[in-house]
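Missing here is one protein chain; the remaining ones are kept as they sit in the complex.
Going in written order, the chains are labelled A and B, and every chain counts its residues from 1.
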Amino acid sequence: MAVAAETTKWSRRRRLTWARAGRASVPYWLILPVVAALTAILGYPIYSLVRLSLEHYTLFELIQHHGQYIGLKNFSSVLHDQVFWHTLLRTVIFTVVNVGATIVGGTLIALLLVRVSGWVRILVTSGLVLVWAMPQVVAVQVWYWMTNFQNGVVNYVLTELHIGNYFEHDWYQTTFSQLGLVTALIVWGALPFVAITLYAALSQVPGELVEAAEIDGARPWRVFLDVTLPILRPVLLILTSLSILWDFGVFTQPYLLIGQAHINPSNYLMGIYLFEEGYLKTDYGRGAAISLLMLVMVAAMSVVYVRKMVKIGDVD
Amino acid sequence: MRSRIFVAALVAVALGVVAATASAGVQHAQASKITVWLQVDAQSGWPDVVAAANTQFQQDHPGVSVDVQYQNWSDHLQKFDATLAGGNTPDVIEMGNTETTKYMAAGAFADLTSYKGTFANSSNWLSGLAKSGMYGGKIYAVPYYAGSRVVTYRTDVWKKAGINKLPSSLAQFNADSKILAAKNKKVKGFSPVYVAGTDWYFAMSFVYDYGGSIARTHAGKWIGNLNSKASIAGLTAWKNFFKTASKAPATSDETKPAPYDVYSQGQAASIIGPGWFSCCVGAKFKTTTAQFVMPSHTKGQPMPGFLGGSDLAVPAPSKNVALAADWIKDFTSTSAERSLQAKGNIPNATSLLGTSVNERAAARSWFVPAAKHWVDVENGNILRNMLAQILIGKLTVQQAASSASDNITSVLNGA
Partner (left out) sequence: MSSRVLRRGGWNTVGIVLFAVMVFPVFWMISTAFKPDDQINSLTPTWFSTSPTLHHFADAIHTPFFWTDVKNSVIIVLITVAIAMTLAFLAAVALAKYRFTGRKLFIVLMIGIQMLPGAGLIIPLYVVLARYHQVDKLSGVILTYLTFALPFSVWTLRGFIIGIPKELEEAAMVDGSTRLGAFVRILLPLVAPGLVATSVFAFITSWNEYIFARILLNDQGKQTVTVWLSYFLGTSRHQDWGALMAGSTLTAIPVVIFFLLVQRRIMFGLTAGAVKG
């Protein structure tokens, strides 16, 4: 009897530990598909990116499928390239301007959406959605079409409005003007996502809180700083970080809008520099080194974000 | 327990999807099919020539199909590079004649020397084109077709300005441009001769016309030659011509906007570009449009024009070199070349040359340096940049040419 009891007890305990182990393994089973899929697709490419960055790998090696190990030479050649440093500085300024304009603009639109009548809100939201829906490749063509020097509608409108004589004004003449157009295009394309997300977050701000603050005589600016901003902060952090990721490495819009024929070291952005050095000049080793340097820089810029994310991920 | 089965099932499904897609296409390209990459020009311009070649090919090789895939100029090299890396190149590829050298030097193409006899008119190939397919004395690419640049002009506008004789020298052309400009002052943004600011094909013609060149070789090294006296004279003549004749912005290029669009809007008395520009001059001007050869600064001579063109090559990793060469043979047959000629192209052999204006223009031509790294000069926009700087006036001709020349020296020598 006692023995029998002992065995049942023991076996139950064992079953319990098994069950516990089983339960403990559940999260691993849950993340397994994602991890497996990403490893299967990206594992080799990432390894090969690192390996390429340490090799002399040009068109010849590409055909032979075999590079020549040269240590850190690719990195040192990139870091000794003046073009790299100029491009980096230009890209950092470009990113700050673009991200700043996107986030500030998006916040303003979100705040506006709270204040307008219902029908205007629907109107503006659907407008934003239309913009969001436009593929980048398409948007670039439309923007080029609107700004071409010969019969671009922008020149026409500016001239008609007597803002100046923009007849046959060439928007692609200086780096400043080129990157200005690219900025306008990128901010325009990014505003919908940012504005709609912020508006959604904003609608969580209890109206009574704002009203109470207003009745207390607080100025709108203070209400925004003390009541609204704290609620928006986590969302703003995510949006800012995502925008930095996207804008720092941006390629499609500047490359297509400025046009291959006008791309040269005086208007490179990092994404384009990578493409020119790695792909157009078919120096894949150098290209890989630039990719990795960009990765490090983006990671450095996102340290705050990553730490915040891990912290958020930890509390629940 | 149920939960674990559930998860396991999901994982299995998920992995199954990945595995299934991963193993979906194990079958290798048999010799039952060859893949051909042509540029879109063939798709929009002469699909009938492609179809005829395919028919001929299939008659000779029953059971072998031809998969023609059309590519864009803007990114076909990057796509080709990817296939070289992945080991799944097409069997035939069309390349621009300024693009081939780098690939031949890297060993990307199969040696076609032994097939030369099978290609029609191969003993009379246009030398400019044939050179772009040769490396180290071997043939790696077959001339496909060429194109030269001519002046397309409005006969009515020229006549109205009182010009009854076509210019026979550059000086005359300059003088005519002044007259055209004066007579059409009322047309906003009017160009006597619209040409883009950074159209380097056009600008380099002046350089070669004055006896200069882009680069020369010395002791096995390439040396940028734009700062030579003759080249500077050419660039200066080009600058003067541009300033009198064209209202295009300094940084504009020859595709945006297309010169024929400017023309069809009535903003230009003439434009410079490939002979086929006459296709798109607009319905209004169709009957009052004609073409002539750009005159040299030496009276009575044509100015040397850039001889653009395409070659056909067989990528080295192709397992069907013989079949591919046979398809090229069918696609560059005399009848195929005659059809290309009828569409305003220059055929690939001197024996087929006619007397059309673009064929006359091809009589004097220049070509880019046959250097392995030439395409990097082109893609790096070194020449365009120099031209824009000259036109904007940021640098003198001498300064801009010297800096571009140094740049070219370092790029061509692979530094």
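Simple rule for what comes next: a contact is a pair of C-beta atoms (placed from the backbone, for glycine too) under 8 Å apart; a residue touches a chain by one contact, two chains touch by 3 or more.
It should be emphasised that the depicted structure is a prediction, and the values quoted were computed from it without experimental measurement.
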Chains in view that touch the one left out, judged over the entire complex: A, B
Residue among B:Gln58, B:Asn124, B:Thr236 or B:Gln265 touching the omitted chain: B:Gln265
Given A:Ile93, A:Val129 or A:Leu229, the one touching the chain that is not displayed: A:Val129
Touching residue (missing chain; options A:Val182, A:Ile196, A:Val223 or A:Ala261): A:Ile196
Where the unshown chain meets subunit B, residue by residue: 1-3, 6-7, 10, 14, 17-18, 21-26, 35, 37, 39-41, 43-45, 67, 69-75, 78-79, 81-83, 85-88, 90, 188, 255, 258, 260-261, 264-265, 267, 276, 279-280, 282
Residues of subunit A in contact with the chain not shown: 23-24, 26-28, 30-31, 33-35, 37-38, 41-42, 44-46, 48-49, 52, 62, 109, 112-113, 115-117, 120-121, 123-124, 127-139, 141-143, 145-146, 150-151, 153, 156, 188, 191, 196-198, 200-201, 203-204, 231, 234-235, 238, 242, 245, 249, 251-252, 271, 274-275, 278-279, 284, 287-288, 290-292, 294-295, 298-299, 302, 305-306, 309-310, 312-314, 316
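Convention: only the chains that are shown with their structure count from here on.
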Footprint of subunit A on subunit B - complex, ascending: 1, 3-4, 7-8, 10-11, 14-15, 18, 22, 74, 78, 81, 84-85, 87, 102-103, 105-108, 188-189, 198, 247, 249-253, 255-257, 261-262, 265, 267, 316-317, 376, 379-382, 384-385, 392
Subunit B-facing residues of subunit A, complex: 22, 25-26, 29-30, 32-33, 36-37, 40, 58-60, 62-65, 144, 148-151, 167-168, 170, 172-173, 259-264, 266, 276, 279-282
